[in-house]
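Read through the structure below, which is laid out as structure tokens, and then see the notes.
Only one protein chain is missing from this complex, and each of the others stays in its spot.
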Amino acid sequence: MDKTNVVTKSSVAASRKYKKNSQLYEIWRNFRKNKGAVLGLTVLSIIIITSIIANFVIDYETQIIRQVVPERLQRPSWKHPFGTDQYGRDILLRILYGSRYSLSVGIVAVMVSLAIGGVMGVIAGYMGGIIENIIMRSCDVFASIPALLLAICITTAFGANTLILMISVGVASVPAFARVARAAVMTVRDNEYIEAARAAGATRMRIMFTHILPNCMAPIMVQTTMRVGSAIITASSLSFLGLGVPPPAPEWGSMLSEGRSFIRDYSYMTMFPGLAIVITVLAINLIGDGLRDAMDPKLKR
Amino acid sequence: MAKNLIEVKDLKKYFKTSHGMLQAVDGVNFTIEEGKTLGVVGESGCGKSTTGRAILRLIEPTSGEVYFDGHDVLKFSESELRKARKEMQIIFQDPYSSLDPRKTVMQIISEPIKIHRLIKNKIDLENRVLELMETVGLAERLINTYPHELDGGRRQRIGVARALAVNPKFIVCDEPVSALDVSIQAQILNLLKELQGKFNLTYMFITHDLSVVHHFSDYIAVMYLGKIVEKASAEELFKRPLHPYTQALLSAVPIPDLSERKERIILKGEVVSPINMPDECRFAKRCSYARDECRSHTPELREVYPGHFVACDFPLKG
Amino acid sequence: MYKYIIKRLLLLIPIMLAVSFIVFFITDLAPGDVVDIISGTEMSVEDKEKLREEMGLNDPFVIRYFRYMSGLVRGDLGISLVTKKDVFQVYISRLPATLKLATAGTVVALSIAIPLGITAAVHQNSWRDSGSMVLGLLGLSIPTFWLGLLMIIIFSLKLGWFPSIGNEGLISVVLPAITVGSGQAALTMRTTRSSMLEVIRQDYLRTARAKGVSEKVVIRKHALKNALIPILTVAGNQFGIAMGGAVMTETVFAWPGIGRLIIDSINNRDTQMVTGAIILTTMLSSVVILLIDIAYAFVDPRIKARYTK
Partner (left out) sequence: MKDNDLIINIENLIVHYETEEGTVRAVNGIDLKMKKKRSIGLVGETGAGKTTTALAMLRLIPDPPGVIKNGVIVLNGENILDKSVKEMENIRGKDISMIFQDPMTALNPVFTVGEQIAESIMLHEDVSKKEAYERAKELLEMVGISGNRANEYPHQFSGGMRQRAIIAIALACQPKVLIADEPTTALDVTIQAQVLELINDLMEKHETALLMITHDLGVVAEVCDEVAVMYAGRIVEKGSLEDVFNRTKHPYTEGLFNSLPNIKDRKAKLKPIPGLMPDPTNLPIGCAFSPRCPYANDICREQKPVPRWISSTHMVECSAYDDPSFHIARREK
């Protein structure tokens, strides 16, 4: 193969000339076809934008936690579209402001479980043998404790604040993450292109990062998206039990908890925060479903 | 006598299973001359693929010696083995699972070159890939396509180009054409033949298809339940099969030629997986010529005619 | 077959030990301890110290853990220092309510999820499919406790059909069961659909059709029995989760089950009760999940065969 043939300039630019759009663009094109997923994306982006704007526009001290007794328990009206709570605080503003808690807890919690569970799952899946057994058996142990109870345990031990909430919700879904990650790696690991890479002399590390991880991204990404939704629900459940974000912060779960004692006559107080949670989580789940079909066309059929 | 590039001595590969020790490859011996092709043929479960992978140490053999160019590959350290991989490559059967679906043709073919750091400059690397694509008959415009956009034949060509990328001396072809249609099969077989001539490649060609192995190989080893039962040149083996299994195998192949219609030898029973095999001829249970001596010990491979080895105490007259 | 069951039961013990260790370890980390709570303000620091000494609270963690475990094995989880009642007895007294709710919830879940999941799979990409998918997504997106509140507002306060609190008779279980059930139904439906889709693609259904078997029978007999296995597993897990996960529903409906017991114990910092309740619940749900797994083998001959030989 030492014959040196002069390759003309034109063929040198071949890879640029036949530049195909990248896989990411391909995934986006599939994703766009899914109406539900696009709806989810738009709704979620609106929520994120409002929670960022709310940070600057709404003043925490005066408009969110200041008690205006004469304005107490007003039904939804033009002045207060979502009505006011038992301290006269405007519920709409609190919901808009409160969106940051749910989103931040949801995302950070999932990052926690992705970091711990995902990495453990990938290692278990790729290493196999005793390491896999140790990791998976310990996951079985954690998984046997119902997620909510585990979160409750951690919160009672360390006290209820936003950081602990994030950690406990994150830790509670580590086993599920580990299992998905391991399954994804296992399906990839037995393919012949992994053997081909080994035959080409690739080190284990190189195989992990150039072949295994890119091919596991799809199921792990989908799992991450879906987990953000369930993390938000778990977080709001804990706040509802008084174990999440401490009042007076307008976290949707604790707002529902406060509204509960007025459920008989002022049911609107429990309506809007609940709707906010459902819409946010539904949007995220729609995106998750859309992502799964877009990333892995085989699944669609 | 040309130099033996590959020499395999008493290669064994056992797998521990819940039912006992699966003796997938049980003492296999053969040599392959440089620039020649050894065909390894046998039915599923006979250990031919395991042998191919064990030689390349894609799976660690239980025991034995594998001399490549005079060095025992099984004694190599990790780094020596990785360096030796440049000389020994493999082509797989399933065009759909042997290519990374997330990589383009360019990335797949160039990976071995990058691993061994043969070409640093990006433009030279691209030229090398284009050159390889041209050698295996892939159109230049496919450089950035993904495997799922191509048919089986072209995907197999990518696999061949990847194996050629590091200028190997020896390639294990593990059923390279079994998953392809007849017309595409012929194209790939011709390509492999042409490349052997051009780059003086040595092949170990593994297949279950007797007519393909007969056409493609210079020497053929017939395997049954982890052992080589017969080994000879391609003409010799098909003209004068000495082992009852080889004879039955040859007669079982349906021939697309009406004048060749001949009496069929139909073997009774089915292949069983070689777990805790007793010390007897493994084919005895299904062999119509079997005698008591056959069940007393495991026959060794011995040279009955020049270059024609058989592992049977009562070989057929041929 | 029995070897298999015994093996699985034995396998459960290390998991139970590990679970009890983790739960004990975490709750033990809680700042302050029982003495601070029950002593109120009069006790001087020395008296508190003496009390702690008596109760052995100052012993190193490991010894306290073993003392606790030796009690657990004998079914004696100690006395709740806050309520002065025996932890185990309280737990047993609250168990039937949770079992009742978990069973009712699972029945509701399965009766919604399995038919919907199957029709969605059988009529893939039709309106039935997308309809049940949206329903499923909605089910996943609604927090259980909010659904409970909605149920109370609509069916109890506005329409007055059902009581919103307590556990008197069957009628009171309806709303809580629907609340727990629909949450689980979403997950079970998605699994049923995907496992049915997996089975529908199999060749043996084509063989059945080629034999002249009608489409209805192909689905109901040939496909369902194969799809039943993964569905059964999820249903089993659901029941296990329902045991522990009904916390929210029990809180909303003031249902006198274990979930509420745990929340109340947390509120009055009765760590003894909390630890005991969580450990027992986890054990119970693991045993339930194990029983479902064993039922698995009766449905799938391949597994049964492997263990009867």
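We call the chains A, B and C, going by the order they appear; numbering starts again at 1 in every chain.
Just so it is clear, a residue touches a chain if its C-beta (ideal position, glycine included) is under 8 Å from a C-beta of that chain, and two chains touch if they have at least 3 such contacts.
These numbers come from a predicted model, not from an experiment.
Displayed chains that the missing chain touches over the full complex: B, C (touch as defined at the top). Touching the chain that is not shown, out of B:Lys9, B:His208 or B:Arg240: B:His208 (per the contact rule at the top).
One of B:Asp10, B:Glu80, B:Asp181 or B:Glu293 touches the chain omitted from the figure, and that residue is B:Asp181. For chain C, the residues touching the chain absent from view are 202-204, 206-215, 222, 225-226, 299-302, 305. Residues of chain B that touch the chain left out of the display are 43-44, 151, 153-154, 181-187, 189-190, 208, 210-212, 214-216, 234-235, 238, 248-249, 251-261, 264, 266-267, 270-271.
As a convention for this text, only the chains that are shown with their structure count from here on.
Among the chains present, the centre nearest to the common Cα mean is that of A. Ranked by distance of CA centroids from chain A, the top chain is B. Compared on C-beta pairs in contact, A-B and A-C come out with A-C as the pair having more. Chain centres here are Cα averages; for chain A and chain B they lie 48 Å apart.
Touching chain C in their complex are the following residues of chain A: 36, 137-138, 140-142, 144-149, 152-154, 156-159, 226, 229-230, 233, 236-237, 240-243, 253, 256, 260, 263-264, 267, 270, 274, 277-278, 281-282, 285-286, 289.
On the chain C side of its complex with chain A, the touching residues are 15, 18-19, 22-23, 26-31, 133-134, 137-138, 140-146, 149-150, 152-153, 157, 240-241, 243-245, 247-248, 251-252, 262-263, 266-267, 271, 274, 278, 281-282, 285-286, 289.
Touching chain A in their complex are the following residues of chain B: 53, 56, 58, 82-83, 85-86, 88-90, 92-94, 97-102, 104, 106, 111-112, 115-116, 123, 126-127, 130-131, 140-146, 159, 162, 166-167, 199.
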